[in-house]
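Structure, as structure tokens:
Here the complex is missing a single protein chain, while all its other protein chains stay put.
Think of it as A and B in the order they're written, each chain with its own count starting at 1.
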Amino acid sequence: MQLAQLLVFLILFPLITAVFVLFARKGLERGLIVKLSALAIGVITVGLLLMTVDKGALQVQGLPGEPVTLLMFVVEMLIAVFILYLGIVHRKWLVVALILIQSAMMLYFELVYAGSIEVASNLFIDEFSNIMALIIGIIGSLICVYSLGYMKFFHEQHPEVKDRQNVFFFMMFVFLAAMFGLVFSNNIIWVYFFWEVTTLCSFILIGYTKTEEATTNAFNALWMNLLGGVAFAGAILYLAVLGNGMLGLSDLLASGKVIALVPATLIGFAGLTKAAQMPFSSWLVGAMVAPTPVSALLHSSTMVKAGVYILVRLAPVFQATFTGYMLALVGALTFLIASGIAISQSNAKRVLAYSTIANLGLIVACAGIGTYEAIWAAVLLIVFHAISKSLLFLAVGTVEHRIRSRDIDDMTGLIIRMPKIAAMMVIGIAGMFLAPFGMLISKWAAIRAFIDAPYGFVFVIILAFGSAITVFFWAKWMGKILTVTTDSKNIEGEVDRHEWAVLTCLAGLSFITTFVFPVLSTKLLEPFLLANYGHVALLSQDNILIMMMMLVLLVILPASTLLPGRRHRHVSPYMGGRTTTQDMRFSGSLGIQKKTVLSNYYLTDYFGEAKLRVWGIWLCSALIGIMAVAAALREVLP
Amino acid sequence: MINPAWALVFALVAPVAGGLVAGIDRKITAHMQGRVGPSIFQPFYDVGKLFEKEQAVVNETQTFYAICYLVFMIFTGALFFAGGDLLLVIFALTLAQIFLVLGAFAANSPYSYVGAERELLQILAYEPMVILTAVGMFVATKSFNVSDIAASASPVILLLPGIFLGFLYVLTIKLRKSPFDISTSHHAHQEIVKGVTTEFSGPSLGLIEVTHWYEVVLLLGFVYLFFGFSPLIAALAVAVVYILEILVDNTNARVRWQLAVRSSWLIAAVVGLVNLAGLYVLSGGI
Partner (left out) sequence: MTYLAKSPWIIHYDASSCNGCDIEILACLTPMYDVERFGIINTGNPKHADIFVVTGSVNEHNREVILNIYNQMPDPKVVVAVGICATSGGVFRECYNVAGGIDKLIPVDVYVMGCAARPESIIDGIVTALGILEEKRSKNVHSAPVTDHHENKEHNNHSQGGAS
């Protein structure tokens, strides 16, 4: 199959699946369509990789430019009307204002400039797009399959929520199509279109349960993303008016910094809102009311990655500019502050949300610095974070359904109550902060990248503190899961087989990607870096060997626990001499029976959300302001 | 470059060296308190005794975590002394310590639990400074490899005075000495009983003791790196630093964890910023 056809297929096929799913009459039909489609998408994504590896960046003219752009404009206007209607009905005037402004801008662009814009090739593929496509195609498909089991149980548990699973899966697949379109598009107008479609998908999926809270949070997410959309539209207009109509991404990157900085900053701002960087972090945290597959797909592994994807793409423009440094500082401070807030959260999904924001902040910091080492670190972070975070979100979803709670303190003794799921969760958490797993490798690469960059020591210091904070909140969660309680029974049997399959796949992927990351680096990342930066980042052979040794140890040692061992004498824990029952009940004073309750340190006085968030909002808003001014000044002054 | 011979030497010699250091520590402490104190081989007797005891457990996973703690600590130290990457050493050290923390969590016992949380607070306190130390070493010697840093002729201590002092500050935390022996210590502090090691007994406790010896040797190796340009001065420095730690240990009471974390962070931020900025200016960055 030709490359162009493959790319178009990947964009259109999920759309077709979406339409079929929308009209599926029974759960069985829906399940079949979803599974077949997921398999197809996964296989074809891998096929795409095999076909294009070693070929470098390829420009593709997949679809006729003019008619498609016109069609996109029509769809955009339809979406705008839809959002306008909803905004008025729910009295969300900010949303109404933003969508009106945005539509006006695009209407003006379409009427006045669209005719004269000529982009050489609308689609393209390079190693980075390939990596993103793999994430969307494999992890995205797996999450859709997981949703089959999850949503079934969800509706059984929440009979008050109207069963709109067809709409749910429709939006999930539309989202996948939009993401494919985003990473394959060279035409900035097309990127913008797919960008807005993802905003729409996020909005609808967050508001899925149609409760008061869900609707409010959905509109919150919508206005922040629309703000980014306005900036994006501004960039397009700028390029049309002052940039000689240069609307091809590759052309923009090749044009040099002077022309590209302002539109890059505007698009970068859109990226910041989509990646929920401070001060726009609240929408992601609020989006946790959505069903967990939504959180896994949109709000950790894919949609928010679109935000950092575009920033990494534009990194050559930001490199060594003051604007770039401000951008990097926004990312770094978000990393530090979001990690701090994560310590004080006891709701598992909120911890994951803040951790996501933090890691995205780290990627933004790398993109802002923009050296080849930093980009290497950024792409590695994207890959490993997508895998680990989606695994964690899905595991939390499964656990939540069984123990009826999202609170970390209720997950005590999960290793006894749900051994295999708990083990996978431990793998996911370990993947987020422990050597030799992927995120650690990426953080290591980031440290090295920051040191070599000018003024990088500021970022290194921020990274050192943020890194220490992440160890704290991940380790205490891990400890909770691994506590061996004696009064719990195994409730794992009720887990749906779809959920099992997907969780096992993701856990396996975690290990596999860590094992094969040297190959990933050599085959995909190095050509990409060489083409765009002229340099290659290397991890020495020795270090790779050491990490493989550690990984082998980490497989062998836990596996050894499965061997039959000598049973030792069991004694009760020490409670100051108080006798306790096996489930840690003891006689208090006056003989009253009490149960021991052990809960984590949340340090809310020091890392509380209220205080830290305010700091983050003010600092990052100031930095964004400075960033924008710097970009404008660079343009105006010689 | 990595020299596996040194790794083997470390794995075999470090427990002996670490045990002796621990014994000398107790002897000097005793004399500071006007006592005679035990023999310098006492730690070996202690560990020998522990291995002679029955292994009683609260649950069967504890021995697993103790073994993992030991294995990864040996791995970390071996990597360090074989000349590996300093950052990787630090991350491997974190991995080793997480096993101890998990072992304490696994026991589902209040004192053990509090000890585990406080151990995490300790890690929170010293991790930034330790990472900044590695970064400082890189800036001073242009390499992350321990072999290069140790062999470097560049006067690391003169380039990194602030970071050295900061490192000494957190060394007190890592060595579990007052005033920062927040999660467990070798002294008679019993407010949280034995903290992390409360629910360990017999052979598994012996393993943890031995691991602590390995860790001490590793940490003293870190101190050595600051003086790599002259092995004689370095050995002297290591001795002086350790005696200083013993002195600090005996003259201070344990502080609240808030003070430990805050002060470590403040020092890490200040010395890190000033020292690294200074080096940056010196290398012509501005």
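Everything below uses one rule, namely that a residue touches a chain if its C-beta (ideal position, glycine included) is under 8 Å from a C-beta of that chain, and two chains touch if they have at least 3 such contacts.
The model shown is predicted, which means the values in this text are computed figures rather than measured ones.
Visitor: Of the residues listed, B:Q55, B:T76 or B:S152, which one is in contact with the missing chain?
Guide: Answer from the full complex: B:Q55 touches the omitted chain.
Visitor: Based on the whole complex, identify which of A:P67, A:G534, A:P564 or A:G577 touches the chain you can't see.
Guide: Going through A:P67, A:G534, A:P564 or A:G577 one by one, A:G577 is the residue touching the chain not shown.
Visitor: So one chain is hidden, and I want to know which residue out of B:Q42, B:S147 or B:S263 touches that hidden chain in the complete assembly.
Guide: Final answer for the missing-chain contact: B:Q42.
Visitor: With the missing chain put back, one of B:A7, B:I173, B:L205 or B:L279 would touch it. Which one?
Guide: Going through B:A7, B:I173, B:L205 or B:L279 one by one, B:L205 is the residue touching the chain not shown.
Visitor: Just checking the interface: what residues of chain A touch the absent partner chain?
Guide: On the chain A side, contact with the omitted chain comes from 569-572, 574, 577-582, 586-587, 591.
Visitor: In the full complex, which residues of chain B touch the absent chain?
Guide: Interface with the chain not displayed, on the chain B side: 26, 30, 33-39, 42, 45-49, 51-56, 188, 190, 193-194, 197-202, 205.
Simple rule for what comes next: only the chains that are shown with their structure count from here on.
Visitor: Find the geometric centre of each of chain A and chain B from their Cα atoms only, then give the gap between the two centres in Å, rounded to an integer.
Guide: That pair's centroid distance is 36 Å.
Visitor: In the complex, go through chain B and note every residue touching chain A.
Guide: So the residues of chain B in touch with chain A come to 1-2, 54-61, 63-64, 67-68, 71-72, 75, 79, 84-85, 87-88, 91-92, 94-95, 98, 101-102, 104-113, 116-117, 120-121, 123-124, 127-129, 131-132, 135, 138-139, 144, 193, 198-199, 258, 265, 268-269, 272-273, 276-277, 280, 285.
Visitor: Going by the contact rule set out above, which residues of chain A touch chain B in the complex?
Guide: 412-413, 434-436, 440, 444, 447-448, 451, 454-455, 457-458, 460-461, 463-465, 467-469, 471-472, 475-476, 478-480, 482-486, 540, 542-543, 546-547, 549-550, 553, 557-558, 560-561, 565, 567-576, 584, 596, 598, 600-601, 606
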